[in-house]
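One chain of protein is taken out of this complex; the other chains stay put.
Residue numbering begins at 1 within each chain, and the chains themselves are lettered A, B and C in the order written.
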C-alpha cells in the first residue's frame, strides 16, 4: 500500500553519527473530491547531508500514484503526484548528517563581485515582495546605514522589534506591505518583509522554506537569505529558532515559489498536517549576529 | 454673457482695509462634449471674513446656466451647474478681511471633552486615508510619544522629512499608503498621510482644500486639521506656505470630499486652470510650531 | 446594577399589536483591560415605529457608566460609553410597530430632480467602496443598460450570482475590490460591492447596518441603498432575508460608519455577542424585484 520514493531505502542505511544530525518529517492528508495534480515541496533540498530519506504515498485507489521528482532551483525538489478521488496521505521523512562536511552555496562563485543572473533575479519585485513600491520608506529608514551586512542586520532587527508575531493575523493574499503597515504577521510575512526591504535597497534576497528544529508550535517555517560579500546569508526576523539548525526545503522569490502543496486541477483539501524537526543532542544557540549559511 | 452669483456684487463694495486681507481667485475652462452636471468647490467657506465675492459663468449656449449653491459641512459651499455642450468658463473671486475679528471654529464646543459625532466621524478610515490598515506602523513609530499636540507635531515633522514633494509623482487613485511606501507625493498626499497617521492613533483628523497665498507654483493647496484640546489645529507637512494666510474652501474626510470640480453625467474636460491667492502686505512667517486655526 | 437608557421603560409600555411588529435585541459582553470609550451603534434608527426600547449596561465597577446618545445621520443613534476595567455587558432591546404608518425617507424631497449635498456625498468613493478605481469595469459590465432601477437590479443580480457567500472568507481590511476579484465575501462585502458599482455608474449609494429577521445564522446584517427616482431603495445581493422586514440601525458611506462597536482609547475585547430579530407572524416573502424602502 506504499510506494517508496526515491529508491534509497530508509531501513537499510545505518544511523547517522550521534550529536550531529537532524531528523525531519512531514505527514499530510488530503481529501480529494476531484482527481488533482498536487505539487509537493516537502523534501529537503539536495545536498551531501542527506543520509536517508523516504517518501510514502497512500491512497484508497489502485494503482498507487507514483510521484515524479522535478528539480527546482538551489537544490530544491518538487514532487508531482496525480491524486485519485478519495483520501491521500503523503509522508516524508529524512535523516541528515552534520553540515560540517560541506561548503555552503555561494562561497565558490563570489570572486570578482560581478552580479550574476541569479542575483539580478533576486533583486526584482515579486508577488508578496513588492520592493519597487517601498523604495522611499526603505531608503528613509535604512539608507544612511553602511551597505552590506550591517544594513541587513538592521533591517532584521527592525522587523523583529516592530512586527508582532500573531498567529492568524495575516491572510494568504497579504504582501509585505500589509505586514509593514499592520505590524502583524507570521513567519512567511516576516520573511517577505525582510526580502522586500533588502531588494528595495538593492541587496539580492530570496525566500527559503525550511524545517526548523525547536519551533514551537512545530510547523513549516520560512526565513530569508540575503546576498552579502559573495554568499547567501540566512536571516530570521522572528528569532524563534536557531538558524544553524534549519534545513532547507524550497528556495524562491517568495512564498509563491515554496508552497508545501499546490493543488492543480481538481479539488483537494488539506485535512491534516503534522511536521516534525529534531536535532540530535541540544539545539544550538543563536546569538542573531553570527553569519549563518543555510544548507 | 455673465451670470453673477451670489447676489452681492464685487464692484460696488469698497476695498477692504490695507495690510489685512486676502484676495483669491480661480478661473476654470472646460470643454463640454456632452451636457454634464459639474459640482464646483472653489468658493471660500462661509465666515464673517468674506468682504466681497463673485462667481461668473460663461458659456457658448443660451440661456446661461445658473449655479445652485449647496451648503457643505464646516461652512463649505458647493456650486452645482448644468453645463451645456461647448466651452464653459467659471471664474470665482473673493476678497477677505483680516481674520482677527473672528473666533476659530471648535473653541466654543470644547468644554467637557466628550467626543462629538463629528469627531467620531473624523476618526474613521476613508478612501485615501485607510487608517485602520496602518495602526501597527503608526503605533510603532509614534505610540510612545505623549498624546496630543506633541504627537501630531511629530507626525507632521516626520512626513516633512521623509516624504519628497515631487510634482507628478502620485496618481489620482493613490492613497496615503502609497505616499508612505514610495516616499513621494504632492500636497494632497502629504495631507492624506497626516490624516491617516492621526486617525490610526485616535486623533480626529480632516482634510481641507485651501487657497494658499505664497504657494509656488500657485495652485489649489491641501492641508489637514487635527482635533486637539478642543479645537481644530491646522498642519501642513509640505511647509510650503505660512498656515496663517490660508483660506478654507472645502472640508471633508479626504480629497474625495473636496474636489474643486466633479463632473457628473456627460463629458467635460478641464482645459485651463488658473488660481491666484494673495495677501495684502507681506506674507506672514510660519515657524511651524505655533498653533494655527484655519478660517 | 442596571442603568436604563433611554428614559422610556420597556416594562411599562403595552405590547404592540399582534402580527405587525418586529422585536430586535443585541447582547454584547466585553472584557475591558484598560478603560476605554466604546461607541455603540446597536439601537434602531429613530422613527415613528419604535414602540418601546431599552438599553441596559452592566459592569463590575461603580458607579455605572451612563451612555451618551449622539444623533447620527438618517436617524441613526450612537451610544458612547466610558467602560471601566472589568467585564462590560450591554443589552439592547426594541419593539417596533408595523411600518405601514410611516412614509419612507426621501419621498418628500424628490421633486425637481436636482442633486442634493447628501446625494453628492454618497457618490464619492469611501474606504471600502473605492468606486473611483473601478469605473472601467463598471461601465464595461453595466454601462449599456438603461440608467435607473434596471441597472441597479442588474448589479445586484450580478453580485448575487458571481460572489459566493462564504463565512470567514474576508478580512476586516478588505474592500469591494477584494470581493470583486476573489469572488467571496460576507454580507458587508456584498453591500460594499453593490455600493461601489453604483457609485462608479453615478448612482448615489449608501451602506445600512440592519437587524434582519430570518437571517440564519442570526447576526447583524448589512445591505445597501441606492437613490433612484427620488427615493432610497434597499438592495441585498445576498438575498438571505426579506428586505421588507429589515430594521435600520446605522447608515453611512460604508462599514466604517456603521460598526456596532468601536473601541477608542484603552483595550476592550468582544467576548460574546448575541443578536436576535423576529417578526410577529410569518416572515414576508421577497421576490427580489419589488421596491423596498428601509425604515
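FYI, a contact is a pair of C-beta atoms (placed from the backbone, for glycine too) under 8 Å apart; a residue touches a chain by one contact, two chains touch by 3 or more.
The structure displayed is predicted, hence computed values, not measured ones.
Chemist: I'm checking contacts with the chain that's been left out. Which of C:50, C:117, C:137 or C:273 qualifies?
Modeler: From the options C:50, C:117, C:137 or C:273, the contact with the absent chain belongs to C:137.
Chemist: Among C:163, C:186 or C:228, which residue is in contact with the omitted chain in the full complex?
Modeler: Within the whole complex, the residue contacting the unshown chain is C:163.
Chemist: Of A:189, A:225, A:257 or A:286, which one is in contact with the hidden chain?
Modeler: If we include the chain that is not displayed, A:257 is the one touching it.
Chemist: Since one chain has been left out of the picture, which residues of chain C touch it in the full complex?
Modeler: 133-137, 139-140, 162-164, 177-178, 180-184
Chemist: At which residues does chain A meet the chain that is not included here?
Modeler: 37, 39, 68, 70-72, 78, 80, 114-117, 120-121, 123-127, 129-130, 132-133, 172-173, 202, 253, 256-257, 262, 264-265
We take it that only the chains that are shown with their structure count from here on.
Chemist: Please identify the chain lying most centrally, where each chain is represented by the average of its Cα atoms.
Modeler: That would be chain C.
Chemist: Taking mean CA positions as centres, which chain lies farthest from chain C?
Modeler: A
Chemist: Roughly how far is chain B from chain C, going centre to centre by Cα mean, in whole Å?
Modeler: That gives a centre separation of 31 Å.
Chemist: Please compute the C-alpha centroid of chain A, do the same for chain B, then give the distance between them in whole Å.
Modeler: Here chain A and chain B have centroids separated by 50 Å.
Chemist: What is the distance in Å between the mean C-alpha positions of chain A and chain C?
Modeler: Inter-chain centre distance comes to 45 Å.
Chemist: Give me the residues of chain B that touch two or more other chains.
Modeler: Residues 133 of chain B each touch two or more of the other chains.
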